[in-house]
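So, subunit A:
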Amino acid sequence: MKTLIRGGRVIDPKTGRDGTFDILVENSVIREISDTIKKPEGKAQVIDASGRIVAPGLIDVHCHLREPGFEYKETILTGTSAAARGGFTTVVCMANTSPVNDSRSVTEFIVDKARTEGKCRVLPCGAITRGLKGEELAEIGEMFAAGIIAISDDGRSVRNAGLFRKALEYAKTFGLPVISHCEDETLSGGYVHEGTSSLLNGLEGIPAIAEEIIVERDIAIARYVDAPVHITHISTRGSVGIIEAARKTFRKVTCDTCPHYFSLTDEATLTFDTNTKVNPPLRSKRDVDAIREGLNKGVVDIIATDHAPHEYTSKDVEYDLATFGISGFETAFALSLGLVRDGVLDMKGLLAKMTINPARLLGINAGTITEGAPADIIIFDPGIEWTVDRGSFASKGKNTPFHGATLRGKNLLTMSGGTIVFNELK
Partner candidate 1 sequence: MNWKRKDLLDIRDLSKEEILFILDTAESFKDISKREIKKVPTLRGKTVITLFYEPSTRTRTSFEIAAKRLSADTINISSSTSSSTKGETLKDTARNLESMRPDAIVIRHSMPGAPHMLAAILDSSIINGGDGSHEHPTQALLDLYTIREKKGRVDGLKVAIVGDIAHSRVARSNIFSLKNFGNEIICCGPPTMIPPYIETLGVRVEYDLEKAVRKADVIMMLRIQKERGGTKYIPSTKEYSTLYGLTKKHVDTAADDVIVMHPGPMNRGTEIMDDVADGPASVILDQVENGVAVRMAVLYLLIGGEA
Partner candidate 2 sequence: MKKKVILDKKAVDRTITRITHEILEKNGGSGSLSLIGIRTRGVYLANRIQDKIKSVEGMKPPFGVLDITMYRDDISKLRSPEVKKTEIPFDVNNMTVVLVDDVLHTGRTIRAAIDAIMDLGRPKKIQLAVLVDRGERELPIHPDYAGIICPVSEHHEVLVRMSEIDGKEEVVIVKT
């Protein structure tokens, strides 16, 4: 099977390529890239990408696919369909399923299921501790053999610093990245950012320091044992500052943030819309500005979605009782393209944070349009305006604070491993 993508502006952050090229895909691999490629003999499809941007498929280092156990929130099929629609060709799914992905059998289940039903590549993230309980290490080596790509107790921090140290050391054996969710639960326990908005709406606050203290702690431990650590979904000015300072003497710390942390402030919570409830919480304008600055200066390496789909009823309750999380796959890219329009990043810089940078963190051969690389490709138009309609989401999770918002920039085609898994290109 051959596919020819013609006439698009190809941007590949890894090689720096930016220009109009034709791309020939054969089976699951990018065969040829050149100025003009003739339509190959025999059966081949041709895609006209003129006027559009052709880029590597996006890679998300942080999402929740909910399967096994929470199929009413999302399944591997619906989650990866949403990912494909959003332009993602590789996603890393967190371990807080039921049962928790803390053993070989659960990892195998996810890998098998993704192979048969997934619309894109699914790389499971294993738990650091058994049952995410923070008490003893999970069987990381077993899970590694079954296919995990990273370890994380996402949803909470490993409260026991000694145990987190052991996890960082142990992960070295397999070269597995350790992804740290930073939250001191003795300081959090609220529902929204502790700031001027929580003062107005009376909702219990989560102070910025609940995150920052653990960012500081985890980096200190990583530095001591000289192991890489990846801080996920940073949301505060303080976290950006801590990571920026640490980087000067310790290169092995990386981090990501999510579109809602640079698109919304805590003011969005004033309406008590439970779709604004997310952990970490939407922060102050000052924090949002710092996150954007961090993206601009390269302190923040990666944009992840933290796609956290939930069933309607879990959000259709009092704010205090609602679940945390935003269904993010289908809005993440458009929101991120806003950074280019706002001059925070150039197009190549943005794409790097969603393709090659996550690929490097995970150590996978993806996130680039080069001859011989896997054919993970998207075609998008940064100029198309569209209105977010959660009803049209491929995800089961309709929990988005962006419903009804007009966004600019739309993914039109997703090719995952040579197969077109989403196509709205007309």
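The criterion applied here is as follows: a contact is a pair of C-beta atoms (placed from the backbone, for glycine too) under 8 Å apart; a residue touches a chain by one contact, two chains touch by 3 or more; residues count from 1.
Criterion applied: all candidates are chains of the complex that A comes from, given by their letters.
None of the values given here were measured: they were computed from a predicted structure.
Candidates 1 or 2 all come from the same complex, and the one touching subunit A there is 1.
By the touch criterion given at the top, residues 194-196, 198-205, 207, 271-272, 313, 316-321 of subunit A touch candidate 1 in their complex.
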